[in-house]
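Structure below; questions to follow.
The complex appears here without one of its protein chains, the remainder shown in place.
Think of it as A and B in the order they're written, each chain with its own count starting at 1.
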Amino acid sequence: MPHQLQTGQELYQFIDRLYPICRSITGNGVRDTLAIISEHIPIIIHEVPSGTKAFDWDIPLEWNIKDAWVKNEKGEKIIDFKNSNLHILNYSIPVDKQVSLEELKEHLFTLKEHPDWIPYRTSYHHQKWGFCMAYNQFKKLKDETYHVKIDSTLEPGSMTYGEYFIQGKTDDEVLISTHICHPSLCNDNLSGIAVAASLAEELSKMDLKYSYRFLFIPGTIGAIAWLSRNEAITHRIKHGLVLNLLGDKGSFTYKKSRQGNAEIDKIVELVLAERKADFRLIDYYPYGYDERQFCSPGFNLPVGRLSRTPHGEFPEYHTSADNMNLISPEKLSESVSLIKTIFSVIESNAVYKSLNPKCEPQLGKRGLYEPIGGEKETKDFQMALLWVLNFSDGKHSLLQIAEKSELPFHVIQEAAKALEKADLLMK
Amino acid sequence: MPHQLQTGQELYQFIDRLYPICRSITGNGVRDTLAIISEHIPIIIHEVPSGTKAFDWDIPLEWNIKDAWVKNEKGEKIIDFKNSNLHILNYSIPVDKQVSLEELKEHLFTLKEHPDWIPYRTSYHHQKWGFCMAYNQFKKLKDETYHVKIDSTLEPGSMTYGEYFIQGKTDDEVLISTHICHPSLCNDNLSGIAVAASLAEELSKMDLKYSYRFLFIPGTIGAIAWLSRNEAITHRIKHGLVLNLLGDKGSFTYKKSRQGNAEIDKIVELVLAERKADFRLIDYYPYGYDERQFCSPGFNLPVGRLSRTPHGEFPEYHTSADNMNLISPEKLSESVSLIKTIFSVIESNAVYKSLNPKCEPQLGKRGLYEPIGGEKETKDFQMALLWVLNFSDGKHSLLQIAEKSELPFHVIQEAAKALEKADLLMK
Partner (left out) sequence: MPHQLQTGQELYQFIDRLYPICRSITGNGVRDTLAIISEHIPIIIHEVPSGTKAFDWDIPLEWNIKDAWVKNEKGEKIIDFKNSNLHILNYSIPVDKQVSLEELKEHLFTLKEHPDWIPYRTSYHHQKWGFCMAYNQFKKLKDETYHVKIDSTLEPGSMTYGEYFIQGKTDDEVLISTHICHPSLCNDNLSGIAVAASLAEELSKMDLKYSYRFLFIPGTIGAIAWLSRNEAITHRIKHGLVLNLLGDKGSFTYKKSRQGNAEIDKIVELVLAERKADFRLIDYYPYGYDERQFCSPGFNLPVGRLSRTPHGEFPEYHTSADNMNLISPEKLSESVSLIKTIFSVIESNAVYKSLNPKCEPQLGKRGLYEPIGGEKETKDFQMALLWVLNFSDGKHSLLQIAEKSELPFHVIQEAAKALEKADLLMK
C-alpha cells in the first residue's frame, strides 16, 4: 500500500510519478496512468473497443508509440521522443523516410512567442504525422536531408477509462470528472487527476448522503463514450464538477453549468465567496472541457467546471513549460480543501420546515438565547437561529438562507442542527 | 380635553409627560402610559392574565416596582431608582440583603464606552436582580458591605396593551404597531408612541377607504399575544407599519416586509424617494422589533418597519442618553407628516382601466390639452394624463405608473381623477 494522497506533498509526488508517461486518448499511457491511480483507489477500468458507436462518434483506433526521432545527415537525433513526449504530434501515424528540409517543415510545430518551449499538438481525427519543437532549435535546421522515424501503431484496440463509484445513503449522485489524455503536462491535467484521486480516497472513508462517481476519462471522446453507455442513469446526477488545472498559483475560476442557477452553481459561488480571496465566476459557454458534453442540450446536467487559471490564459498552457515547476504542493492542497468544503455544503444543504411558524418560538426557555436583554451585539449564531426559523418555510434551503443572511454557511448549518435537536425544525 | 397631538411641540410635550414612568412589558407603568394616551384617543385596554398561552409563549408574571437602592456602609444611597428608573435591571426580583462588593458586582451593569451613561438592561425570562449604573460611578465603589433593596413584586397579574380601531369603508386593514415597554427612553420608544397617537387622532377625523388598527403593545410578547388572540382576522391586514425611533435627527430608514415587494414596501420607497432627502431601505431580516412576529413564516404579513436611525446604530441607544435632548419637535412632526403621505398613497392607490384603450383619446376636445402644439415643454400634468391612459390596462396601479413615469404620485393621482371625471377611466 503506497502513501496516502492527502497532503500537498503527497499529491505532488504522485504527479511526479505520472509526469513521464506519454498519454493520449487511447493506448498504454492511459492504462499505465490508471494503474497508478488504482494503487490508491479501487477504480474499475473500462475498455471500449475501437469502432464502437458513441452518439455521433466512433471510438478511434488505438494509438501506441515506442519511439520517434529525426536524424540529420550526420545521423544525430535532432529531435528525440525520449527527451520529451511532447515532441511527437500526438496520434502521429508511423513513418520512416528521408525528407527534405522543405517537406519536414510541413510537419513541424513550434511556438515563436516562447522560442525555448515545445508546444503540445494533436491530430486525433486526421491521420497525420508531425513533430513539435522549440522555435530556437527549429531556426537552426539546415537545408539537408533528414531521416524521420515514428515507431507508432494506430490499430484496432480500445479506449480505456477509469470509474470509481462510492455508494451513499441515496442514489442521488455527485459526478466528478477529470481528463487523463494529456501527455507530460502537469497542470493540464495531472493536477486534476491528483486532486480527484485525493478526494475519492477521502470520501471513501466517509458516511455520505449522496453517492459519488469519479470519472478518469480521455477528454471529449471519453465523456461522450461514458454518456452513451450510461444514459439511463444520468438522471441521478444532481451535482457535478469537471476538475482540471488545479495546481498553478492562480486564483480559482468556476464556470457555471449551462443551467446557470443549479444548486452546484450557488454552492460553489458561496464557498468561493466565503474564502474572502479573489475568484472568478464565468457563465457557461460551449467550449472548454467535458462540461461541453455533460451540458449538451440533450443532457443539460448540473455540471460546472472548477479550475485555477483557465486554459489558454497562462502562457505555459499546452507547452513543455507546464511542468513540475508550474504547480506546487500548497496549491494542490488548497484545491482539495476547497472542493471538500463544496462537498460538505452539498451534503448538508437541505430544506427545513419550522414546526413553530406562527411568531417566534421562545428560544430562551430552550437555552438558545442570551439571558440578559438590551445589549447591542447579537452573535452570529443567535442571528442564524432567527434566520433559519424565519425562512424555514419549506421553500428556502440552508444555502439560500446563508446567501440571504450573509452569515457563513457552517453557522447556518449549526443553527439548523440545534433547532432540529430542540424539535423546532424538521427536514 | 387636553391639547391636540398635531404639532411637533404638542408631541414633544406629550413625550415629556410619559418620560418619567417606569414601564416594562407588564405592570402599572404600561397602564399609566395607556391612560395618558387615552386622553387623546379612545383606545381599548386589554388585560391578558399571566400564564395565558400565546403560541409557544406564556404571558409572564406581572412585575411592579416601588423603589430600589444600594446603600453603602454609611447608609448613603449610591444607586437610587428614584433618580432614574434605568438604574434597575428591568424585571428584577425583590431583594433585601447585605452583600460584599464582589457579590454586588455580579449584579451590576455598566457601559465602559460611555462612562457617564446608565445602560438599560432587562431580564424578563430569567429571574434575576441587578442594577445598572454609570461606569465612572462604578469605578469608585469601595470594598465594603452594601445594602441592596429592590421593592418589586413579580406575581400573577396580567399583561396590558392598548388597541384603537378606526372603521373605514372596507374591512381591509392598515396595521400600525408600536412598542410601549421601554422605561425612560425617549426615542425608543416614546417617539413611536407619540407619532402613532398623533396619526390615530388625525385619521379618526377622516373619511377612509381602509380601516386602521393601532396597537400600543409590549415588544415581542405583546405582538405574539395580539396575534394569538386575533389570528382569524389577520387576513384583513393589507398593509402594516411597525413604528419606532422616530424622534432623532437621523434620516429615515425603512425595513421592508419579509415579502419584500409588498405594496407597502413600494409605497414607502416611493414616498421616501419623492422627498429628495437621504433615506435607507433595508431588506427584511429576522431581528429587530415586532415585524419579527408579524412577518414570521406562519403569518408573513405585509408589514414593514419605519424608523429614523435604526436601533443599535446611535450611541445613545438603550442608555440614559436617550432622553429629551435626543429628540426634537421638528423631527417628530416630520415623521408624522411622512407617514400621513404614506397613508394618502395607500388610500388613493388603485388599478384603473382606460375606457378608450385603442389609440389615445382626444384630450383637447375635453379641455385636457394645451391648444397650441409644437412647443418643447410639456407639463407634468399633461404627461401624467398620457401615462395614466397608456398604462391603465387593468394591470398597473397608480403607484406602478408613478414609478414608471418618475412623476410625483400626487400628479398621477390628480391625472387619474381628471380622467375619471372625463369618463375616460374606470376603477
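FYI, a contact is a pair of C-beta atoms (placed from the backbone, for glycine too) under 8 Å apart; a residue touches a chain by one contact, two chains touch by 3 or more.
Note that the structure is a prediction, hence the values are computed from the model and not measured.
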Discussion item. For the chain left out of this view, which of B:205, B:276, B:365 or B:427 touches it?
Written reply: B:365
Worksheet, complete the sentence: In the whole complex, of A:227, A:242, A:303 or A:399, the residue touching the missing chain would be A:227
Response to the item:
The one of A:115, A:286 or A:394 in touch with the missing chain is A:286
Response to the item:
Note that chain B touches the chain not displayed via residues 354, 356-362, 364-365, 371-376, 378, 383, 386-387, 389-393, 404-405
Practice prompt. Identify the residues of chain A touching the omitted chain, counting contacts across the whole complex.
Written response: 54-57, 89-90, 109, 119-126, 128, 220, 223-224, 227-228, 231, 258, 283, 285-287, 292-293, 295-300, 312, 317-318
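Note that in this section only the chains that are shown with their structure count from here on.
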Worksheet item: Any idea how many Å lie between the Cα centroids of chain A and chain B?
Response: 55
